[in-house]
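The structure appears below as structure tokens.
Omission of a single protein chain aside, the complex is shown with its protein chains in their original locations.
Up next, subunit A:
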Amino acid sequence: MSRLELYSPEGLRVDGRRWNELRRFECRTNTHPHAADGSAYVQQGNSKILCLVKGPMEHGANLAAGTKLDANGPVLSITINYPPFAANDRKKRQKNDRRLQEISIILKRCFMKTIVLKNYSRTVIDISLTVLAMDGGLLACFCNAITLALIDAGISLYDYVSAISIGLFDQTPLLDMNTLEESDLSFVTIGVVGDSDKLNLMLCEDKIPLDKLERLISLGIEGCHRVKQLMDHQMRVAGQELQERQ
């Protein structure tokens, strides 16, 4: 697809959205009550992610041998499972794929700033992410799924972290990119803490002119706040259901 078709002169993107519109966002929590302590399912457009959280516990199953427990906070272990069928074209990925390892480190850093560390000294929190279908926004989906699964596991957080990707088409920032747009445009992923303007996560793997970056981030923050609202709504619905069951 040529670069010009990604944003029509009328202001429509390939999937019919405007520049500042999110894709359909759906989330569920406690999807796997028997398999893990906390679980969440996040769907952004055609991207579908599952997240299972085990912990806090004394020692994790997936922890590398020799990892020492930390007296000041939990040891987060994040494993990413990217099965070959998740992308549009079937492609086998190595378990130690470098890009995925980098993403897991970024997520770890982000959530070490979000979890109330002092409550979980000398524990392990095991987070496993599974990509069921990927259509852009990998890191953003991961971040949103982990936030929800941690809440479901009852782990204390300072606030929600909601993430979104924003791309740049010529002069126009585009919110919540899909695969087609991601492959042709440069984009940045940001994660925002709650309703504040504080960024806990930011990743940019392409070149973006410095004078455009501010506009991208301010659009991203707006998008993140909307995502946070949607997640919060779902959590409240889930809480209500829990209350009614008792």
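Keep this in mind: contacts are C-beta pairs under 8 Å (C-beta built on N, C-alpha and C of every residue); 3 or more make two chains touch, one makes a residue touch a chain; residues count from 1.
Everything that follows uses one rule, which is that contacts and distances are computed from a predicted model.
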Candidate names "Ribosomal RNA-processing protein 42", "Nuclear cap-binding protein subunit 2", "ATP synthase protein 8" or "Ras-related protein Rab7"; UniProt protein name, chain not shown: "Ribosomal RNA-processing protein 42"
Hidden-chain contact residue, picked from the options A:Ser128, A:Asn144 or A:Asn178: A:Ser128
Where the missing chain touches subunit A, by residue: 24, 26-28, 31-32, 34-36, 41, 43, 46, 48, 50, 52, 61-62, 81, 83-88, 90, 92, 95, 128, 130, 132-135
